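If you scroll down you'll find the structure; I have some questions about it.
A single protein chain has been removed from this complex, and every other one stays in its place.
Chain IDs A, B and C follow the sequence of writing; residue 1 opens each chain.
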Amino acid sequence: MEVKNIKLSDDKFFAERKEILEHWPTGKGVDFNSAVEYQKSIPQEKRFGDKLQMAKKEGITLIQPRAGVALYDEHIKLLQYLETEGEADLLPTTVDSYTRLNRYTEAQTGIEKSKESGRSMLNGFPIVNYGVDICRTVTSALKSPVQVRHGTPDARLLTEISIAGGFTSYEGGGISYNIPYSKNHSLEKTIAHWQYADRLIGLYEEAGVSINREPFGPLTGTLVAPCISNSVAVIESLLAATQGVKDITVGYGQCGNLIQDVAAIKSLTEVTREYLDKFGFTDVKVTTVFHQWMGGFPQDESKAFAVISWGAAAAVLAKATKVIVKTPHEAMGVPTKEANAAGLRATKQLTSMLKDQSFTNIPAVIMESDIIKQEMKCILDKVEELGKGDYALGTIAAFQAGIIDIPFAPSKFNAGKVMPARDNTGAVRLLEVGNIPFSEDLKVFHRQKLEERAAYEKRTVSFQMVIDDVYAIGKGFLVGRPNSTK
Amino acid sequence: MEVKNIKLSDDKFFAERKEILEHWPTGKGVDFNSAVEYQKSIPQEKRFGDKLQMAKKEGITLIQPRAGVALYDEHIKLLQYLETEGEADLLPTTVDSYTRLNRYTEAQTGIEKSKESGRSMLNGFPIVNYGVDICRTVTSALKSPVQVRHGTPDARLLTEISIAGGFTSYEGGGISYNIPYSKNHSLEKTIAHWQYADRLIGLYEEAGVSINREPFGPLTGTLVAPCISNSVAVIESLLAATQGVKDITVGYGQCGNLIQDVAAIKSLTEVTREYLDKFGFTDVKVTTVFHQWMGGFPQDESKAFAVISWGAAAAVLAKATKVIVKTPHEAMGVPTKEANAAGLRATKQLTSMLKDQSFTNIPAVIMESDIIKQEMKCILDKVEELGKGDYALGTIAAFQAGIIDIPFAPSKFNAGKVMPARDNTGAVRLLEVGNIPFSEDLKVFHRQKLEERAAYEKRTVSFQMVIDDVYAIGKGFLVGRPNSTK
Amino acid sequence: MEKKTIVTGVIGADVHAVGNKILAFALDQAGFNVVNLGVMVSQEEFIAAAIETNADAILVSSLYGHGEIDCNGLREKCNEAGLKDIPLLAGGNIVVGKQEFSEVEKRFIAMGFTKVYPPGTQIETTIADLNEILGIK
Partner (left out) sequence: MEKKTIVTGVIGADVHAVGNKILAFALDQAGFNVVNLGVMVSQEEFIAAAIETNADAILVSSLYGHGEIDCNGLREKCNEAGLKDIPLLAGGNIVVGKQEFSEVEKRFIAMGFTKVYPPGTQIETTIADLNEILGIK
């Protein structure tokens, strides 16, 4: 199977579609034309993309939780609660892990067991099992726009049901929902699957319905250097735009050093725009999402509040269009609705309190942003070269060669040679560059930054730093120092 | 009564002392020599000043709560709890409001009523009523250094008992514990009273016992522009140093704009050092304290956590030596020990997580710091001029003339002409300069900053802005915008 | 219509001045004749001012936590001084700590207060209630 970055032909798409809609009985409930009609009936203030554009214009940062439970009436109550008690601006529907792996039979068991036990036995909302009508019941019960958030390598049926079900935004991508979320799916397959999803959304666009699309920015959420996740975001934006997507939100997971975090959002915005324009997609809208720290959280709820708040502050100071919010239960398990709303309210306090402050143009941020841009250029140029101008082919080759390499990813198609570690100020650098094609200057830069830390900690640069850094935030630190220099 | 900024003579001091120790029966328990001996027996790791110096050297920020209850065994338990469960680095003993006004009989009623009702009927710990021995029972039961925090215009007896009781740090000053805390006390009187307190600590210094002294930085805690509180801090440092104090911690209450907050601590440190040196006090040590937002708090506990965390972050990024911590109960009442520890743990997460990041040298901070220094120079020069070189006389004259003027202060000796308001980025500026002797340039600067906001909000600069700003943080904002521009 | 006169102040040894200043300003804006005694006001001062100005209500603030001790006996002293049915309102952070407000309310009503308010009461509520209590529409 060869996958190229070209718009799917109608023939190819509709042939595939026929098959997809038969994967599970609920597929029969999808009808494109009536779905377009239904989507058109959704008022503007409930459309995800419109609300994002408004926020972008006003320079404010919207807040959005993650949430999903097995039973749909409980799910509605949960989202309503987050809307009223949590003051959420945007709502999610987080899909369960069985659905993400197309294991609809197990998801069905989860639904049944949840009914029996009275508590959710699934870690999310099984959209496919419920089908179009129940999804419409959910999305129409709420005042705010709702987005599907998942982690599904093959999301073709899920996309069909979701958009027909009235969701106005959709997360994922052929790279970002594969490498961090899967072990055995090849990139050829997942990129193709996501071309399908993006083409479907392109068809909605062509029918006058704009659906917001969001590549999953944070990847494994753990010490992912900005240049890596930003490069993936740019590539997925190009792949989506090629299929006709017109509204993209690119994302980044907080690393914790404020300068680097603001610089990451800045470079992400600018380079995504640059590449879309370069390939003629000047009419594609770009907004940004900042994820509060995605790695291991402290167990203590007060400390979790602090991590959440710091993430909220960084998001606003970076002028991200929206921020995805963690909860004080993060280290423990799927949060109760109360804990979820608590994380939201803490975040809301800061998104409104700090909205008039910006750090996007301070010199240190501009410098760091320039470095990230240089790094991204090294990666993206090589991807383009390997693909001979085709970003789908280039990406596949790049992963094979370790040109793109995501730390801690479970996928066997990821090289896993890169090792990240924090420098002496907590910014994430690369201890082991692997095959990422950095220029000599950049390699020296990363090495120097880590030697600086090593000298301060009086130890050599080593894998122990990586381990220490993985635990650090959970233990109350950013840089994982040896006990002697704590 | 005329009060001059000269070291009290032994004659004068000891005559006054005799009288003071008779104000309440527990005064008899104070013996200077045995107190010196007792203080010398306190191990170094429990000495406030030493721990601050260590933190300063390491560039870290220590955390300290406020806490005090009526019954001493409960008070010990409370502080032990904050030490273990709250991870406090430094401990307080907050004194109740009756003691602060020397109403020891009412404090006694409070103790009795607390015993009866089983809950603390006092808003703090009545040090004077308990006397030296019980204070030693308290201070020796703890692993960390303990400081007395109060708000007492005439604290002479309180100081005697506190230091003999084993406290190694002491908050307050003749201005900062008068103007925000009193209605009728004249500055002549309170400056004289605090000369006594400072001289007593000077005597301890001369006997080889160093006690840390901390002027109360935040004053009324509500929109106090940095130049005002910083000027008061410099003056109180000079007054204290004149009496022989050798270890001073100057403070500032967070305003909320990060650049301004970091700049405030920067200018405070530098100008205090400069003035102490100028007057020959080169051997006086200077550290800083940053107070998390001291004005009205949000009712909601999650939102309070956000405000607390933002204060913690600002303190660390400003490299303050310590931070005074609020609690999620702030808007409601004196916190439970659990709420107090929760605020501490949130703060600890960020003081350790962000310790390797600093904002003290970014250009925007340097610019803002230069402005604060210019403003302080205008004020301090005039104080010096009015006092003909004597900062005690100068201060009294300056308050009379409104040269120093503290917003919202209850004292009838405060001019009350100054009105602060936030500019368009949330920095506190002066809407009404009153008689503060700013240069024309500075006046124009403040005016422009507020006009900028007015234009954005499409209304004129007015008192309504002040009111809106007072409520803003409690309502989730920093700048109090009219509804139309929220 | 004639302006109603309100005596306001912060009772006891309490120096929290911010709310008091803003409350007085807002009541004045809302058309009341405000006699603001500021902070650290004794029961006697409240009563003297109410008599002198022929006040229609006394609005007591207490923020610092000693409100329960400080307010105790105010109603009795009002009665003795001939201010028999004068409305007494209390608000702020009137007790020590975060307590179940319904309990606090009971204790204050038992002490003879007409109405008591929890922390964070909006100025609009205060004004609306005053209008009702004083029969202004």
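Simple rule for what comes next: contacts are C-beta pairs under 8 Å (C-beta built on N, C-alpha and C of every residue); 3 or more make two chains touch, one makes a residue touch a chain.
No experiment lies behind these values; they were computed from the predicted model shown.
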item: Partners of the unshown chain among those that are drawn; value: A
item: Contact partner of the left-out chain, one of A:T336, A:S439 or A:T460; value: A:T336
item: Option from A:G49, A:P65, A:P92 or A:G110 whose C-beta touches the chain left out; value: A:G110
item: Contacting the left-out chain in the complete assembly, out of A:G244, A:G295 or A:G343; value: A:G295
item: From A:R47, A:R100 or A:H291, residue that would touch the chain that is not displayed; value: A:R100
item: Chain not shown, touching residues in chain A; value: 97-98, 100-101, 103, 106, 109-110, 113, 119-123, 180-184, 220, 222, 295-296, 299, 329, 331-336, 339, 408-410, 463, 467, 470, 474
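Just so we're on the same page, only the chains that are shown with their structure count from here on.
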item: Chain whose mean Cα position lies farthest from chain A; value: C
item: Approximate Å spacing (C-alpha centroids) for the pair chain A, chain B; value: 45
item: Gap in Å, rounded to a whole number, between the CA centres of chain C and chain B; value: 30
